[in-house]
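Following: one structure in C-alpha cells, then a few remarks.
A single protein chain has been removed from this complex, and every other one stays in its place.
Then we have chain A:
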Amino acid sequence: MYKWSSDVNAYQRKLKSKVALVKQQISVHPLQKPNSHIISIKHDPLDGLDPLSLSELDPLTRMASDLYSFSDVNTRPIRDTFEPWSVKKGTILHRFTTQEKMTITTSVFAAEHEVRGVSEKVLHRLEQLDLDCGSKQTFGGLSQEEYTYKINQLDQQLTQAWNSDLRVNALKIAIQCCKLLGDTSVISFYPSKFVIITDILDKFGEMVYSRLRGKQNDILPPEVAKETCKNWFYKVGSIRELLPRLAIELAILKSYSFIVPNPEYGKILIRLLNSAWGIGDPVVAIYLRCYLCRVAMQLVPEEKELYMKCFQDLLLLHDQVLDNFRHSPQLVNAKVSMETYMSVLTPAVDWILQCLVHRGEHLNYTMQLVSNVPPFWKSVLTSSMLSTFPPSFIGDECLNVIEMCVTLETNISEILRNLGHCLILVEMQPSQARDVWTKVWPQIKKISVRNAYLSCCQVWVEFVVKSFGTDTVGEFLDDVLTRVSFRNAEQFHTKLATIVEKLTTFCKDITELLKLNKFVKIVTMLNVEAAKNVMLAYASKHSESLSDNLIINTLMHLASILHDSVDALTPSDEVKQIGSLINTFILRVNYGKDFEKQLQFYDEARGTFMNIDAVLVQLVQCVCRLGMNVGHVVGGHHTKRTRGFLSACIAYAFITIPSLDSVFTQLQLYKLTAEVAYSNQCVSQGDACLKAAITLLSEEMDEMEVGEPLIIDYVSNLLSTLLAVPDHPKESMLYLLKALMTIQWASPLVPLRFLSLLGAYAQGEYPYQFLGVDNNNSLYGCANQFVTEIDSLAGTILNDLLSKIKAYGDQNQIKKQARLSLELFSAILNWGDVHDMENLAANLWNFSYKNLERKLAERTFESVQFKSQNNPAFELLISRMPVP
C-alpha cells in the first residue's frame, strides 16, 4: 500500500519554475487577414448551416452559375418572349380533361382483334377485306384514357405502317387522325385532342420530310426527290374531305422545298388560311388556324401579313362562334356553359395572337380592333390579349384596358386573372396602382362563382401585397373570408394556400401580416403545411427581435399547430425541421428588460411544445441565459427579488431537464444550470443540479448514446466546476467527488483527473471561484483534517491505478502499461510531495521509461531535470532516475 501526500505548495512551486513570457503590444490581430470576407453568422445558433458555407458559393456552383448567366445573356434576345408550343402543350393537356364518354370512328383498328373460333375467323377475314374498302368501325362509350389510348394506337400504327414501307396506309391513318379533329362532340376535351393529334401530324410531316431528304443523295438522280414530293402533294390534294386535306397539307408543307428551292410559303399559307373558311364548325376552324400558325411559325416566322390576316379572320368568325354556341345541338344538349366554351377556344386564340404580337408590333392596332368587336367575342379576345401582350404594354395602357374589361360580362374572371398576371410583372406608381385597384376590386367582388373568384384573388393578391399596405390587404382578406368558411376550406385548399404563399413571399414586413387576424384565420383553415410555410417565411424574412404580444401570440399559435402535428409516425427530419422553426421563433422573442415576462413566455412555450426535445433544450439554455443576464444587470449582487427570480429560472431548468430523452444532453444541461446557479449564489440549487448530474452518470452510464471520449471530456469539465464548488455543510467532506469515485470507470484517465482535482483542492489558494460563493479553501482553510482527507482519497486512487498498471502487465499490454505509469509519474511530480513519494516515483520511472518512445522519455527527463534546479526534492529524484 502506497500513501499519497499532497504538496500544498504546488502552485507556488510551479509559478517559480515558470518561464515568464514578455507581453508584446501589437495593433493588428495576427490571425486577422486584411480585407477578409466577413462571415455573417445567422442569429439562430441551432441553424444547421455551416457558417463557412454562408460566405461564398463553392467553386463548382459558382462556375455553373457563371456559365448559366453567360449563356443567358448570349442566346436570348430581349424581344424573344415567345412562348413555344411545347410549353403550352403540357398546360393544355393538363387543363382540358373530361369525364364524359366518347366515340371514335375509324377503319384501322381491325388488326388488334382477337380471333377465336371458325365463325369469328371468317368474320375477321371479311372485316379485313372490308378494311380495304374503307369500312368504318365505331367504338362507343370510351373514357378519356381509353380514347387517348386509341389515338396513341393510331400513332403507333402510323409509325409501323411507315416503317414497313406502306406509305399509302400511313397516309390513310393520318387522314383518320385528322377526321377525329373534326369531331367536337365532347368539347371540353377538344384542346387536348388537338394537341395529341397535331403531334401525330407533326411526326408524319417530319417522316415525309426526312424520307425525301434521304432521296436527295448522289446515288439517285436529282429529280427523284422532286417527283416523289410532287406525288405526295398530288395525293394529298386529292383527299376528298376538307379538314384532312388542309391539315395534312400543312403537316407536309415543309417538304415543298423539294419541289421549289425557296417556296413562297407565305402565299401557300394564305391560300390554306382562306380555305379554312370552308370549315363550318367554328371551334374546328379556329383550331385549324392555330395549327396553321404553328406551321407558319416554323417556316415563315416573319410573315406578318399572314398572322394579321389570321387574326382578322378571327374577328370575322364572331357570328359563327356565337351561333354555334346557341344552336349547336351538341353544345345545347351537353349544357356547356359560356365560360367553358370560351375557355376551350382560349388556347387557340392565345396562340394566334401570340404569333401576331410577339415582336411587340401591331399592339395598338390589335387592341383597337378588339375593342370594336361585339361583347361576346370581345371577352374571349381581351382575355387572350392580356395573356399574350407584353406586360409592359398592358401596364402602360392599364387604365384603358380596365375600362374595356369593365364593360364585359362574360368570362370576366379569366380576363381579370390575365390582367393580374400582367400587372404584377409591371412596376407601377403607387397612385396608379391605387387607381387600378379601385377599379378592379369591385369587379372581382362581383364574381359570384367561388372558384372563379378565388382564381382571381390568387393572382391579384400579389398585386395587392406588393403595392399596398396592411389595411388594403386586410380588406382583401376580409372579402375572401366572407366567401369561404371552415367547412369548405378543404375544397379550395390549393387556391387559399397559394394566396397565403404569395402573401408571405411578397410582403415587405411579415410581422404586419401576422398582425392581421384574417390572415391567421386563413392559415389556420389550411393544413399544417401552410402554417409551416408561414413560419419558414418568418424565419427567413424577419431577423429582428420580437416583443409585440400580438405577433408573439399569433406565432405561438402557428407554432403550436406545427407542434401538434408531430406524432410517433412523423419522420425525424420533419421533427427536426419543425423544432428548428420553433426555436428560431423562440430565439427572436425578446422582451428586453422585462425579465419576468420573458420567463413567463418561456414557461408558456414549455407547456406548449412539450413533445419536441430540441425546443426544450433550447428553452433551458434560454432560461439560463436569462438568469445570467439578470445577474449581469445587478452586477452579481442579488437583491431578494432577483434572487427569487434566479431560483425560479433554475427551478425551471431543473424540472425541464429530466423530461429529455438524451442522457448526455441532460448531463450537459445540468452542468450548465449548476454553473449558472453558483454564479448567482444559488448554492443549494447548484448543489442539487450537480447531484442530479452525478446520479445520472452513475445510473445511466451504460445507456449513454455518446462515446467514451466525450464522456471523459464531460467529466473533466465537471471536475473543473467542482473545484469552485463548496461542500454541503450537512454532507461529508468532498462528497460529490466521492460519489463520482464510486462509479466504475473503464478508462484510467478519469482517476488521473481525480488526482489533479485533489491536488488542486490541496492548494492554499484556488485559481478561480464563483463570485460570492465560498469555496472549500475558505471553508477549510487548508486544515490538516482536510488535507488528510485529500491524501487518503488520493491514496485510494493511487493504489487503484497501481493495480491497474499491474493488471496491464499481466495482460501483456506493455505500451499501455508504460503510458499509464508515465502519467502517474507526472501526476506525482505535479501534485504530490516528491520528497515523500520519491521512492514510488523513481520506481515508476524505472519501470516505464524503457518501454516509452525514446523522444517522450527524453523530454520527460529533461523537464524533471529543469525542475530539479529549484527544488532539492527533485534533485534527489533525478539522481535516482536512470537517463533514458
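Just so we're on the same page, contacts are C-beta pairs under 8 Å (C-beta built on N, C-alpha and C of every residue); 3 or more make two chains touch, one makes a residue touch a chain; residues count from 1.
Note that in this section contacts and distances are computed from a predicted model.
Asks: Can you tell which of "N(6)-L-threonylcarbamoyladenine synthase", "Down syndrome critical region protein 3", "COMM domain-containing protein 3" or "DNA-directed RNA polymerase III subunit" UniProt lists for the chain that's not drawn?
Replies: In UniProt, the chain excluded from the picture bears the name "Down syndrome critical region protein 3".
Asks: Of A:E227, A:E305 or A:E765, which residue touches the hidden chain?
Replies: A:E227
Asks: Any idea which of A:R213, A:R271 or A:K815 touches the chain not displayed?
Replies: Answer from the full complex: A:R271 touches the omitted chain.
Asks: Using the definition of touch stated at the top, determine which of A:G182, A:P748 or A:G772 touches the missing chain.
Replies: A:G182
Asks: If I consider the whole complex, including the chain that's not displayed, which of A:I279, A:L513 or A:A539 touches that chain?
Replies: Hidden-chain contact among the options goes to A:I279.
Asks: Touching the absent chain in the whole complex: find that residue among A:R240, A:R487 or A:K640.
Replies: A:R240
Asks: For chain A, which residues touch the unseen chain?
Replies: 182, 221, 223-224, 226-227, 230, 233-234, 237-238, 240-243, 245, 259-260, 263-264, 267-268, 271, 274-275, 277-281, 284, 316-317, 319-320
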